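Provided herewith is a single structure, encoded as structure tokens, for subsequent inquiry.
Just one protein chain is left out here, and the rest sit where they should.
For clarity, chains are labelled A and B in written order, and residue numbers in each chain start from 1.
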Amino acid sequence: MNPWNVNRRDAMRLALSVSAAAGLGVVPRRAAAAGTINFADIGVGDPGGDWSKFKAASGYDVNLVSIGNAPSAVLNVLVASGGQGTYDVINIVGGMQKPLVDNDLVEKIDTARMPNWAKDTYVDEFLGKGKPGFQFIGYKDEIYGVPTVLQGDSFAYLPEKTGQLDSYAALFDPKWKGYVALEDNYTTAGQKTALYLKKAGLANIANPDDMTKEEFKAVTDFLIDQKKKGQFRVIWNSFEQAVNLITSKEVYVIDCWEPMVFVAKSKGMDVVYADPKEGYLLWAMAAYLVKNPNRTAEQTDAAYKLLDFMLGGWYGARITNLRGYMTNPQAATYAKDNPAEFPADEAKRVAEITANVRRKFEQGGTWQNRWPTEVEFYESEWSRFKAA
Amino acid sequence: MWLVIALALAFLYVPLVPSLVASLAGTRPGEWTLRWYADLWRTPLILTAFRSSALVAFLVGMLAPLLGLLAALAIRELGVPRLILLVMLLPLFIPGVSMGLASAFLFRLLGIAPSLTTIVIVQTLWALPFATLIILTAMTTFDPQYLEAAYMAGAGRWRAFRDIELPLIAPGITGAVSFSAILSINETIRTSAVQGPWNTVPTYIWSTYRQVGLSPVLYALMGLIIIATIVIVLVYLLLSREASRQ
Partner (left out) sequence: MLALEHRQQIAEPPFSARGRGNWQAWGRRILLCLPLIFVGIFLVVPLGLTVMISFWERAGLKFRPAFSLASYVSLIGGARLDVLQRSLIVALEATALSLVLAYAIAYFLARKVEPATARIVLVLFTVPFLINYIVRNVSYTVLLGRTGVVNSALMAAGLTDAPLDWLLYSDFAVLLGLVSAYMPFMIFPLFLSIGAIDRQYVEASALLGASPFTTFRTITLPLSLPGVFAAALFGFVGCLGESAVPIILGGVGYELIGNTITSSMDVLNYPLAAALSSIVILLMLLLMLGWYLVFDMRSFLGRILEWRA
């Protein structure tokens, strides 16, 4: 009578095959077992699943949990859900100390517990107290984050279509109308636009890295005007999307991250990551020690060992090689000295990336500020831009 | 009409092609390889996420239809159909982000640590209205006189239900099972708020998609799922054809 009718034998067969499929080697291993560090990460800090060196040194396993980098994702996971009672270390783009520390979610870092800390000269050079990058790892004169990755962002372009470009002005150049993409992020695209407007003398902005309401409103108005003229093809939201925009030649000029260019190049694309005269948007990732009420002293010890491991040469070289970011000063040397682990081409790549990012930091520009004073105003203005 | 169906199906199947291509593409342009499929077995992060997803989908695929069936019976028998229907539909009304956050708060208040259980709970809640509605749709056309007849013949409630009604509404139940499982394996936003130490395939995809790009190994997993599903569907169709021939 009913065409979709399944008789009992059919149903049994289906149920059996489903349970067989689901039972296939299932019951996932218990992730939260003692002797495991729960490490929440946004994808960048995953050394290809290989934690064997850390395990050999500490006896602890690492359980990597993939989380989003958006502040909402990070904070929701810690504030609302039991994330705080679950995670030991959380590795995200830094600069989130204000919301994290003020909500009592992360602990102060005792740098003396990490032998590799003293060897990380980047801290003294760029990120230490009194340096402009301090906002990525410190708060109120204390250290809360361990720097795991450093990078300077600009934009990418297809030279065959545009010729050589050396200014953020290209993003707003009517010549590329409809062939430009920006990132959907007020602390990157918004801040780069501010840097451009300031340097070009188009707007009165004192600090692109911490704008007043009037200043950020000027930036938004400028972007809305550009949007209405049809300057932008799209505002991208993800790594994958940005790579596709480049490799498919959907856009010619794109505000993006350098590793996207590495991926596009590996696919045979002729694409250049610009060296803009206005400078770079500099930033760092930080690993925070979560204030986990359930953690024992031994577990905290192991968490420190993990943080120290992440400041070490092997992990740094591995991440630089996999993700295309600068990590720590030991990385390049380690890769060169251990050809058994890093073949010559990989060691060369690590050294090149490191040298290139260093150059950007020496050149300067503006430091990304993930939590500017007027962050709420930024967010509501950005909504206005998107809805315009 | 066949043309419309063919077009609609083509439109749904076309996006599977780029994933298959990406799963076979080598590191250099124009190079083809199966190494990502081999690498899949050496990528514990993705494998564990897949196992959790499969387990959760299985549990949600069992729980949601069961609760949905009970709810549909309750709508029929407890005398306040509108109210019960409304309550069962409520999970649909709350935007996913808010739902995730709110249930995370609740678990925290109740002292329940985030785990596979909390993931199963939020996903069951999400799938439940769908399961209920489908079973209800199947039930709306079931004539209660059949049950009356069964009672007249001396059958108890349970027997009447099992022997008369259940076979007739079975299509609704199998539909509810597959809907629930599909909703479960695609659910990201609620899950990520209560995932705790677990990854599921969608939370892993969402995180890597935004920050580092989808790895070819992940496309290999998608490729395997496509191939496995097609094989299972073919086998199932062959078996049921065989069965109907007998």
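Just so we're on the same page, a contact is a pair of C-beta atoms (placed from the backbone, for glycine too) under 8 Å apart; a residue touches a chain by one contact, two chains touch by 3 or more.
All values derive from a computational prediction rather than experimental measurement.
Colleague: Of the residues listed, A:50, A:184 or A:341, which one is in contact with the missing chain?
Modeller: A:184
Colleague: In the complete complex, which positions of chain B touch the hidden chain?
Modeller: 1, 4-5, 8-9, 11-19, 67-68, 70-79, 81-82, 84-99, 101-103, 105-106, 121-122, 124-125, 128, 130, 132-134, 136-145, 147-148, 151-152, 154-157, 160, 171-172, 175, 178-179, 182, 185-186, 189, 201-202, 205-206, 209, 214, 219, 222, 225-226, 229-230, 233, 236-237, 240-241, 244
Colleague: What chain A residues would touch the chain not displayed?
Modeller: Touching the missing chain: residues 2-5, 70-72, 75-76, 98-99, 102-103, 178, 184, 227, 232-235, 237, 240-241, 244, 248-250, 375-376, 378-380, 382-388.
Convention: only the chains that are shown with their structure count from here on.
Colleague: Per the centroid of Cα atoms for each chain, what is the distance between chain A and chain B, given in Å?
Modeller: The computed centroid separation for chain A versus chain B comes out at 32 Å.
Colleague: Give the list of chain A residues in touch with chain B in this complex.
Modeller: Residues 2, 4-11, 13-14, 17-19, 21-22, 24-29, 31-32, 38, 42-44, 46, 49, 63-70, 72-73, 76-77, 80-83, 85-87, 237-240, 243, 259-260, 263, 266-268, 323.
Colleague: Touching residues of chain B toward chain A in the complex: what are they?
Modeller: Contact set of chain B toward chain A: 27-29, 42-45, 48-49, 51-52, 54-55, 57-58, 61, 97, 100-101, 104-105, 107-108, 112-114, 116, 118, 167-168, 170-171, 174-175, 192-199, 203-204, 206-214, 232, 236, 239-240, 243.
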